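Okay, handing you the structure first.
With one protein chain withheld, the remaining protein chains of the complex are depicted in position.
Up next, chain A:
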Amino acid sequence: MPLTDSLRDDILAAVPSLRAFAISLSGNGDRADDLVQETLLRALANIDSFQPGSNLPAWLFTILRNLFRSDYRKRRREVEDADGSYAKTLKSQPGQNAHLEFEEFRTALDKLPQDQREALILVGASGFSYEDAAAICGCAVGTIKSRVNRARSKLSALLYVDGAEDFGPDDTVRAVIGSNG
């Protein structure tokens, strides 16, 4: 369909969550915004292939996800978030404890296999249904469910360790990493 005013508004409205998805995937604010820009250019160039009335956010997320994956294969995360550029993109600076906790969470999230990370983000943060997430990732619904479950249990092992009551977060993470070799 042609780019109508309302379609353009809908695309604009999806930009904040596209950025959040891109940053969650890549862990790097600058790269994430390049990814969003590329996504928008692709979407607008291929707007004729968008089916009116279908799920626009899911269509845009699919484009971004595929771009990220082809980019990822090329670059292999050579640019890590070494100087905390991701944290700098956050507006509300959390207190120090919350900030530490956030860094640990981010670190643990980055340790997940990419398939599991994207499934968890789509379902747990973006709010897509399992069906939509499966369509975005081009896999079966059952595959998405199992990736989300594995992501959750791996994160809980990395961050909290089963049943630990009085953990020190740093020690916990180190212990898990160490014991897993």
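Assume a contact is a pair of C-beta atoms (placed from the backbone, for glycine too) under 8 Å apart; a residue touches a chain by one contact, two chains touch by 3 or more; residues count from 1.
As a convention for this text, contacts and distances are computed from a predicted model.
*Asks:* From the names "Anti-sigma factor NepR domain-containing protein", "ABC transporter ATP-binding protein", "Probable chemoreceptor glutamine deamidase CheD" or "Carboxyltransferase domain-containing protein", which one matches the UniProt record for the unseen chain?
*Replies:* "Anti-sigma factor NepR domain-containing protein"
*Asks:* Tell me, which residues in chain A touch the chain that this view leaves out?
*Replies:* Contact residues on chain A toward the absent chain are 2-5, 8, 11-12, 15-17, 19-21, 23-24, 33, 36-37, 40-41, 44, 89-92, 101-102, 105-106, 109, 120-121, 124-126, 130, 141, 152-153, 155-156, 159-160, 162-163.
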